[in-house]
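Below is one structure, written out as structure tokens; comments come after it.
Here the complex is missing one protein chain, while the rest keep their positions.
Presenting subunit A:
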């Protein structure tokens, strides 16, 4: 038997082993485990602020680690840093490339980043000496579009790309520290763990992968979705993974039992999920869909408990502030809304 044939057989055998192993730990389902818990009562959030200023579709937003600032990116070619309480624009940063698809706010509040069809991640220093916001670094080596980026610290950032890889960058030197390869389709989204030791990625190969930032290994590959995984985020305890897909469902996986726990779906929902964010306690899952709405799910009971209807076009991004006080939605209608 040639080596290729041997390897093929071993691969199939290992895949079967994983399926069997997972079943062995499936002594119950999440549904059964929470059967005695009541569904949360209807959640009705109101728009408290509308952030006006972008002139084209908003593709991404990210809350700062402070409680009230956020950054948004629009294909009008601007990155805007907002004070959400006053709705004032703290910074309006013109971009070299208007084809932006993602933006991120560093936990320190000192830096923001963005990228898109230019295949690069541009880092901007908000706290420069002369008060002007300038490009600090251009991280270029991806061979596909930049779909998402998230800071690990002021000196490291992780990017995901249409070239099917994720990269951990050294911002100081502008070089790649680690390339995370393994996805078989465009990487669409990423999330960093609360302890900053690992991250997760969702891709067009219908899977989510969990990666160790330091040793570069993919520790878990989670399947089940029937189409592209567009959105991904950690459950706040750091052990659960939430995904949103073009198959119109969201899923919750648990890392330590290495399997899917539940699917958030409804026969009346037939459009893709674009974005998601858990509430502070994890009990609520807010997910943005192609039909212009955000559905709010009871994350434990997998029942819809609310809807945010207020945008006139696709909700492309959503985020919950770091103290859980409000959620922000960004839309192709060019507006951001703050809800609570």
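Details
Everything that follows uses one rule, which is that a residue touches a chain if its C-beta (ideal position, glycine included) is under 8 Å from a C-beta of that chain, and two chains touch if they have at least 3 such contacts; residues count from 1.
The rule we apply is simple: contacts and distances are computed from a predicted model.
Of the names listed as "Guanine nucleotide-binding protein subunit gamma", "Amiloride-sensitive sodium channel subunit alpha", "serine C-palmitoyltransferase" or "Ammonium transporter", the one that matches the UniProt record for the absent chain is "Guanine nucleotide-binding protein subunit gamma". The chain not shown here is touched by just one of A:37, A:88, A:153 or A:175, and that residue is A:37.
Of the listed positions A:29, A:88, A:155 or A:173, the one in contact with the omitted chain in the full complex is A:29. Contact with the undisplayed chain is limited, among A:48, A:96 or A:197, to A:48.
Only one of A:69, A:84 or A:293 touches the chain withheld from this view, namely A:84.
The chain not shown here touches subunit A at positions 3-4, 7-8, 10-11, 14-15, 17-18, 21-22, 24-30, 33-34, 37, 40, 43, 45, 48-49, 67-68, 84-85, 182, 217-221, 235-237, 239-240, 254, 256-259, 261, 279-284, 286, 299-300, 320, 323-327, 338, 340.
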